[in-house]
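Note that one protein chain is taken out, while the other chains of the complex remain in position.
Think of it as A, B and C in the order they're written, each chain with its own count starting at 1.
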Amino acid sequence: MIQLLANWILSFDILSGMGNSVAWGLSLFIVAALIFAFVAVNAIVLVYIERKVSAFMQVRLGPMRVGKFGTLQTVADALKLLQKEDIIPRSADKVLFIIGPWVILVASVVTFAAIPFSDTWLAANMNIGLFYVVSISSIVVLGIVMAGWASNNKWSLYGAMRSAAQIISYEIPVGITLIAVVAVVGSLNLQTIIQEQAGTGNLFHWIPIPLPNWFIFHSPFLFIAAFVYLIGATAEINRTPFDIPESESELVAGFMTEFSGLRWALFFLSEYANATLVAFLVSIVFLGGWQSPFADYQGTQIGFSIITLVAIMWTLFVRAKTGRLSVYPLGLSLVITISAWLFPGFAIWMASPGIFWMLMKAGSIIFMLMWFRWTFPRLRVDQLMYVSWKVILPLSLINLMGVAIWMWLTGEIQF
Amino acid sequence: MGRLHAEEMVLNMGPQHPSTHGVLRLKLRTDGEIVSHIEPVIGYLHRSFEKHAENLEYQMITPFTGRCDYLAAMGSEHGYAMAVEKMMAIELPERVEYLRVIFAELQRIASHLVAVGTFGLDVGAITPFIYCFRERELILDLFEMASGARLLYNYIWIGGLAHDVPPGFVEKTYEFLDAFDERVAEYNQILTGNKIFIERAADIGVMTPEVAINYGVTGPSLRASGVNIDIRRTEPYSIYDRFDFDVPLGQGLQGTIGDSWDRYYVRVLEMGESAKIIRQALDQLPVEGDVKSAIPRRIRPPKGEIYFRSENPRGELGYYIVSNGKNVPVRLKMRSPAFSNLSVINEIGQGWMISDVIAILGSLDIVLGEIDR
Amino acid sequence: MTEQEIYADLSSKFGDKVIEFMEEGTLNPTVVVDAGAIAKIVTYLKDEERFQFDSLMNLAGHDADVETEFSVIYHLVSTELKHYITLKVFTSRDEPKVASIAEIHRTADWHEREAFDLYGINFEGHPDLKRILMEDDWEGYPLRKDYVPAEFYRGMRIEKVK
Partner (left out) sequence: MSYFSNISSAITTLVDGMKVTMGYFVRPREHVTLQYPDEVWPIPTRNIGVGEIESYNTIRSKLVVDFEDCIGCKACERACPVDCIDIETFKAGPDEDIGTTKNDTKIKLRVTSFTIDMSECMFCDLCTHPCPEDCIHMTPDYQFISNDNVKLDVTPEERWRDRNHLIYQFSKVSPIERAQRQAEAEKVAAAKAAAMEAKKAAAEKAAATKAAQEAREAEQAQTAAATPEGIGVPIAPSISETPVVQTEPVPVSTPTVESASEPEPMEKIEVPLETISTPEIPEVKPVTTETAAEPETQTEPEDSSKGETENG
């Protein structure tokens, strides 16, 4: 993308005077700014969505005052955070206290360089993209430990220590789970991983249900692996039920206790950046990235019709069981289906790959994360370790072996 | 190799801490995450209730009793009113007794809803808390209908009630009860049966019956240890002997008898039993009766003293009142249940992790207002 | 077992340490005992098979008047046999001291601290006798009838309501 941008800049007559390297540097800067802007806007939007989602799950309304339906609430909150007093405790380690949040933010922003938003929207097409993302994102723990230690607060220290233990423990199962996918593709390049998932095929290779060629439907092992990865990643980004580093009912706010104003906002920013990153990774690795789930426009129409049928049946089932009527999912799917049948252009657009599908998939994963967060209690430290070392890790190892055997059975690889 | 030199760290939990249910301070001696000693420091909410009471006439004390246990103000008022009535040997109209029981039991449900919800909050589940408060608001609506206040009622007076209930109250209460069972099922679905919740609460902070009795733990926390003591049953006051209800005991369904999960679940079951009592009381409620007929013009209990105890949502609420025949008590001591219930925390919380101490504290269901009085 | 029987048993066992039996002027029949012997009596009541007073419901300090002695009232209950007894001890105003029962009934631990806090009654043998509700450096004992409300605390003026 950077090279494309540089070429595009050089194609203008006025700008062609600048050398190739200058143009390249300029476009590098532009792309970096774009990614940062994406992360910032993304956080603001996600905070709003999270507040609304949590509110609806908790029979509330959420923000309603600033802007229509409270849409500008998070913008107002961000502005408020910017102008809040920046407090550095007297006995804090000033240097670490200042750079800690920035380390976290930088570590979570630079990972987006390797994320392909679509077939062309990609900052850096690395052949070790997956490895890069996984390794850079674990730098976050350094920043957390810095922040926790520098605060000179016992609660912060507890939070930082818990966080370090947690993130390092969950790196391993997450890494192994990703290796299972890498074993299928044979490449660490994220673009290649996505391109491998093009087209339609049978569910689990043999069951004759036509489904996209995504890796989640590749084999039962990768199906489990997707959830294993989701759980491990939830733990890595410190979200409920694994949010023990900042568990607000125990450690006040964990490593963020002493931070205020802009610095605190940076934590928030990186938290949502990390959540987005995880969602992107899940959709890239298991859900086909920017590939459309539908092969062609007829596929779109039929697919949506099936979804609507399922929605109708589900609604009737719920109505019969609890006597309550939930019209929103049904209405939404009906509207989309009808428009897919009425406007072939819409159906064709839905069937074509692009950034829309990437965002949709990532969005649903983020919704899952929110759903977890507003439903579950929080685990204890030792239970967290138990889940990591005794459940997730064996499961991911079994998955790795199972995928290898599966590929041998299906004839994808031969010995 | 020399031994690694390690020290215990003293951790100040509170007075400003999200999970201490008020302004409680716990001095924790910790070794890593493990807590080796807990020293509760209380008194941050001390409002000298007993000193006030020595300077106020009997009927003026009633609003202050509600302010002690502000989550169960009706229960506090009920206990106080009954103590003074017993001293003065006042016979109450039937309707008053029934209405009092209805309100005390509604208050028990409301208080347990807070206990259940905040326990969920302590272990990290935020949503059940909101659901519980939604139902609590419905109960507070009923209270508001009857007394005009939502939290501190001053409704149960010595010798009667402040007013009769308005028309439509009984129907509205039935309505609430009909919807309530379904809601309890919902809590069980989202919280009680949740595996993470069970892991966090079961087997944590086991309180043996001996420890519970020796520390004076009462109420649901005692019954969770398997001790069948409910003052409504063992020493029936008011008209509790007319109702058919069970006393839920801790059975160790998910772990050991007397663990945090049992303390939680006993409260969930007690809500159902209270609903049962309210239903019976509403069925039997006499239509006629002046609720103010027995209120004495002058409240001057004869010279003497009394210790009267009643079952509040948190446990045994006792009033020790000494009268010298004047309209002001010489001494009024409130034996608040949470005061004794909190004192056990060092015994059952030692050796657990910080997260568990929070869970244990949440399962004891303390209200700092009545601990500090 | 009635309070009368318990009193008879106690007075035969402890002799003049058990001072009198009060039924007049109280709704809870009370045995007045010696302040020094309360720990022994409570232990006896707890351990004896016939009594099994294993639970201390309440412990209250009391100051009737500026002239009289302080008293401490113990309300005991047996969770097994479901009977009650109220014990009362008197202690002098100048040097109030009562034997502590905090090691026998752990309930008494905080209740005795409270009585110490509000009345200044010294419970001898209490493991950690310090103020519980008031500040550690509060002067005076607020529930004594001759207590004069403080005007200042650490230089902060305490506002009086009318």
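Going forward, contacts are C-beta pairs under 8 Å (C-beta built on N, C-alpha and C of every residue); 3 or more make two chains touch, one makes a residue touch a chain.
Values in this document were obtained by computation on a predicted structure and should not be read as measured data.
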* **Contact partner of the left-out chain, one of B:S147, B:S323 or B:S343** => B:S147
* Taking the entire complex into account, which one of B:N194, B:S238, B:N312 or B:S340 touches the absent chain? -> B:N194
* Asked: Among A:L10, A:I35 or A:V53, which residue is in touch with the absent chain?
  -> A:V53
* Footprint of the hidden chain on chain A, which residues? -> 53, 55-61, 64, 318-319, 322, 324-329, 371-372, 374-376, 390-391
* Asked: In the whole complex, what residues of chain B lie against the chain that is missing from view?
  -> 56, 59-64, 67, 127, 134, 137-138, 141, 144-149, 152, 154, 162-164, 166-167, 175-176, 179, 186, 189-191, 193-196, 198
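Note that only the chains that are shown with their structure count from here on.
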* Asked: How many angstrom between the C-alpha centroids of chain B and chain A?
  -> 44
* To do: Return the distance between the CA-based centres of chain A and chain C, expressed in whole Å.
  => 64
* With chain centres defined as C-alpha means, what is the inter-centre distance between chain B and chain C in Å? -> 25
* To do: Under the touch definition given earlier, write down the residues of chain B that touch chain A in their complex.
  => 9, 11-12, 17-19, 33, 120-127, 130-131, 134, 190-191, 194, 196-197, 199-200, 353-356, 358
* Asked: For the complex, which residues does chain B have touching chain C?
  -> 42-43, 46, 48, 50-51, 54, 86-87, 213-216, 227, 229, 234-235, 303-309, 316, 318, 320, 322, 324, 330-331, 333, 335, 339-340, 343-344, 347, 372-373
* Would you mind writing out the residues of chain A in touch with chain B in their complex? => 54, 57-60, 154, 158, 240-241, 243-244, 247-252, 374-383
